[in-house]
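A single protein chain has been omitted from the complex, and every remaining protein chain is retained in its original position.
Every chain is named by a letter (A, B and C) in the order it is written, and numbering of its residues begins at 1.
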Amino acid sequence: MKKILSVALLIVYTGIYAEAQRKIVHLPDLQGYVTLKCDFHLHTVFSDGRVWPTIRVAEAWRDGLDAISITDHIEYTPHEDYIPADLNAAWKIAQDPAIEGNLILVHGTEITRSMPPGHLNALFITDASALTQDSVFDVITEAVKQGAFIQWNHPGLKSQQPDGIPRMYSIHEKLIKNGMLHGIEFFNESEYYPLVMTFCLKFNLAVMCNSDNHGVISESYTEPEYTNRPMTLVFAKERNYNSLKEAMFAGRTLAYFGDILAGKEEYAKPFFYKCISVGKPYFQNDKNIYFEIINNSDIPFTLVNGPDGAPASITISANAVTRVVLSKKVSVPLVYDVSNIITGENKKLKVELKY
Amino acid sequence: MKKILSVALLIVYTGIYAEAQRKIVHLPDLQGYVTLKCDFHLHTVFSDGRVWPTIRVAEAWRDGLDAISITDHIEYTPHEDYIPADLNAAWKIAQDPAIEGNLILVHGTEITRSMPPGHLNALFITDASALTQDSVFDVITEAVKQGAFIQWNHPGLKSQQPDGIPRMYSIHEKLIKNGMLHGIEFFNESEYYPLVMTFCLKFNLAVMCNSDNHGVISESYTEPEYTNRPMTLVFAKERNYNSLKEAMFAGRTLAYFGDILAGKEEYAKPFFYKCISVGKPYFQNDKNIYFEIINNSDIPFTLVNGPDGAPASITISANAVTRVVLSKKVSVPLVYDVSNIITGENKKLKVELKY
Amino acid sequence: MKKILSVALLIVYTGIYAEAQRKIVHLPDLQGYVTLKCDFHLHTVFSDGRVWPTIRVAEAWRDGLDAISITDHIEYTPHEDYIPADLNAAWKIAQDPAIEGNLILVHGTEITRSMPPGHLNALFITDASALTQDSVFDVITEAVKQGAFIQWNHPGLKSQQPDGIPRMYSIHEKLIKNGMLHGIEFFNESEYYPLVMTFCLKFNLAVMCNSDNHGVISESYTEPEYTNRPMTLVFAKERNYNSLKEAMFAGRTLAYFGDILAGKEEYAKPFFYKCISVGKPYFQNDKNIYFEIINNSDIPFTLVNGPDGAPASITISANAVTRVVLSKKVSVPLVYDVSNIITGENKKLKVELKY
Partner (left out) sequence: MKKILSVALLIVYTGIYAEAQRKIVHLPDLQGYVTLKCDFHLHTVFSDGRVWPTIRVAEAWRDGLDAISITDHIEYTPHEDYIPADLNAAWKIAQDPAIEGNLILVHGTEITRSMPPGHLNALFITDASALTQDSVFDVITEAVKQGAFIQWNHPGLKSQQPDGIPRMYSIHEKLIKNGMLHGIEFFNESEYYPLVMTFCLKFNLAVMCNSDNHGVISESYTEPEYTNRPMTLVFAKERNYNSLKEAMFAGRTLAYFGDILAGKEEYAKPFFYKCISVGKPYFQNDKNIYFEIINNSDIPFTLVNGPDGAPASITISANAVTRVVLSKKVSVPLVYDVSNIITGENKKLKVELKY
């Protein structure tokens, strides 16, 4: 068949950003840091995903993300009858659209082994095709040599841990000891693993949160609690590739999925206080004091276990003003647990409302 | 029948604010002023409306307004077979809920006459029952004596002006000359009158925008362009009753309805520039420069009539980031008309994007 | 003040049905009966509601109801400083709009006493003003003389039964014995009482379901499970006032609220089988049989406790087609419990899928 060259000119090129608008994710920065919204686990047709890489870029742009990594499986490529293996293909295809969309594209791949060690994402690599040795330890060594941040994926995934409980095997501890494991997914796709918080706190690893999407993001998070798609929040000194990488190795992250935040208290606590502001009382009568809490973030907070006489629970709706009517009989500080901010395997963030 | 007193205790009182959350209307303040969101034209069962006054307060609170006035008709009370006339009733009933909800309640009423002068709202009055003389001029005189801001309502309403075109009659000019007319509705309920802008500019009157709602607000503005209900934006020195009143007499207002802004250029122009921010170019190649426009307001802006070589039109979506790809061949300033900011009968605001 | 008569002409009358469209509630008829969708418990400004009676008619019309009753409290009229008592007012005002909207308007009122007997709606009365004696028994006797259907309202309401558990007192049993109590609310506003099913089955009373709305219906049922507002489904021989009344006295009803149905099995079972149809298998391979279930109703059904080897649960979405893949190993009938059809205090409807 002779190729008809002029045909390309007949097709109207619709740029991937055409018409679209980019969402603003309403989440605050921390003092000294910019909050980067990231998804470090995504698939395309180049492994077992069902979309072309440019869709991942367009989705991320539309959803207000700052950075993504496309992490197709190295060892699992079910489409190879139709698509020959090219482990860097998605990255090559996504690069130009990412630059033109002001997105940080992190070169990554998913090392896909039985448990242990299970699945691991190598992020910030330079060449995925060098990561095809038999020995997983050799693969990780090569990735680290390329500068990779190694993330342990969905450690409690039922197909690898039938009871859903993550377990650290000796290979994980060895990796950590050698500085070859840097973060663990607390949340993956639609499930989270409380125990991961214990691992991250004990070994000072980054708490990660990713979609692991294989299909279409906009069809995957349609439940009302997903104001935004799941994301790892990274507190970086600046909005660029190197600052992002530095922040992740330093473990400055929070997991954000649905209406839940999870991570180390040192980041979760100031983050909460940057989301809300408590106003001075605007009215009082014999019995009550009236004040407002403004929440300028996309995250609603549910405060529980209030002190005696105060409201037992307060829902601080997202992007809204909440009105609090407080009995004048309450003289203790207004200390609450935030039921949707997880700071430990069985621990919620404790906060005080100062009105 | 003996009244069963204990029955009141059997009824669970649901406070009008119970469960509800107050919306944040995303609109910027102007330098030196706070932007108050107001609706100065509302009806209840005490004239021809279909709701109790507390519904007006609860709606305003939920919708993020700062101030409202309930303005039942003096001369038109079709429910009087069931409800005896009490021209201050709505105000009396609404007062406590307004205070407890941090809302500014403006005592008002609607003087309801044939054209001319048509319908007029008297706002910031102290006693509506004193406004029942036969002569409309006497009524307005009394209102002004009470300190009223007089607003001319829907001057092009078809039932009073069959061609829909507002006309100034001699009584209007007399009122203006005597300082007894202070604002005109540019927008009322669901229609607006371009000619009102000419009147307001000529006589330095406040440009007003109100819902004139008789039913239920949440059922009245369901079209997608109504991110917020219609409102008069008032640029006040502080958020309180006296500052609001001062600002209105000073004419510091904009009309905001659907996705349209209308008013004097001296307020519309800085308001636009406070809504958006144009970023520095984040990328350029041989042909194009790429930059972003952030719009943190609830109002999408449609820029049209761009200079040669630049995009002919740019839609700056609300609460979103817009990406602009600009040809390097464009050397002139990026001057556009904002098609949805009306500053004169046939005039749109002209702006420049400085990237 | 002289009334300005011509003013009425200046006001554009917006009929309560103007612009609106009437929803079709997708629920099947039963063999020999038409399914009437009804709400027999509604309030207006004439007792402690916050809307004018025409709003109740317009809401019912828009929501696809066939019949309503406005049932303002006799003994609780907190607005009487502004609105003199007129127990028939709402009915008088609603009558013409109901006729013009093809709605059946049932004259009703709420007898509002302490427990026992608590609150009772008298439906199909002719004059509420005759129901104001001190003795509640006298009041009910008068109502029954007028032809009333007596409904016991929210028997487990916490303000009357602090533990939320309905209790039959001797007065209730006396009323039943005398044929003076005909139905009980299984659902009221936002809560339901499983025990009511036991009462209704034991005494052969109608199972009722009403909104008891005091505010605005469209703002009251915004949760996604409320495809329709709560309603009593009445299986009447024809769509008219007399047939409706006959059906209610005969107890031919189901309660429908959110995505739950509740009532006697003799109505619930055929109703379920009229909602769905199970198709013949459209494909089979070595392992599985494939068939579809069409649900043409607004109610999603959740089937649980499936037989061994079959899907443990099946969600039959509303107005949708559900695909079932069944292992060929299953040889027993496909019997399930419908978890959202309540036929007894602790009983769910059992159904069989015949494909």
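Things to note:
We take it that a contact is a pair of C-beta atoms (placed from the backbone, for glycine too) under 8 Å apart; a residue touches a chain by one contact, two chains touch by 3 or more.
All figures in this text were calculated on a predicted structure; none of them were measured in a lab.
Within the whole complex, touches from the chain that is not shown fall on A, C. Of the listed positions A:55, A:171, A:184 or A:320, the one in contact with the omitted chain in the full complex is A:55. The omitted chain makes contact with just one of the residues A:25, A:68, A:89 or A:303: A:89. Interface note: of C:29, C:100 or C:191, the residue touching the hidden chain in the full complex is C:100.
For subunit A, the list of residues touching the undisplayed chain reads 1-4, 6-12, 14, 45-46, 48-52, 54-55, 73-76, 78-79, 82-84, 86, 89, 93, 112-115, 132-134, 157-160, 214-216, 218-219.
Listed by residue number, the positions of subunit C touching the unshown chain are 17, 21-24, 64, 99-102, 282-283, 290, 292, 294, 296, 315, 317, 319-323, 325.
In this section, only the chains that are shown with their structure count from here on.
Highest inter-chain contact count (C-beta pairs) belongs to B-C. Of all residues in subunit A, none touches 2 or more other chains.
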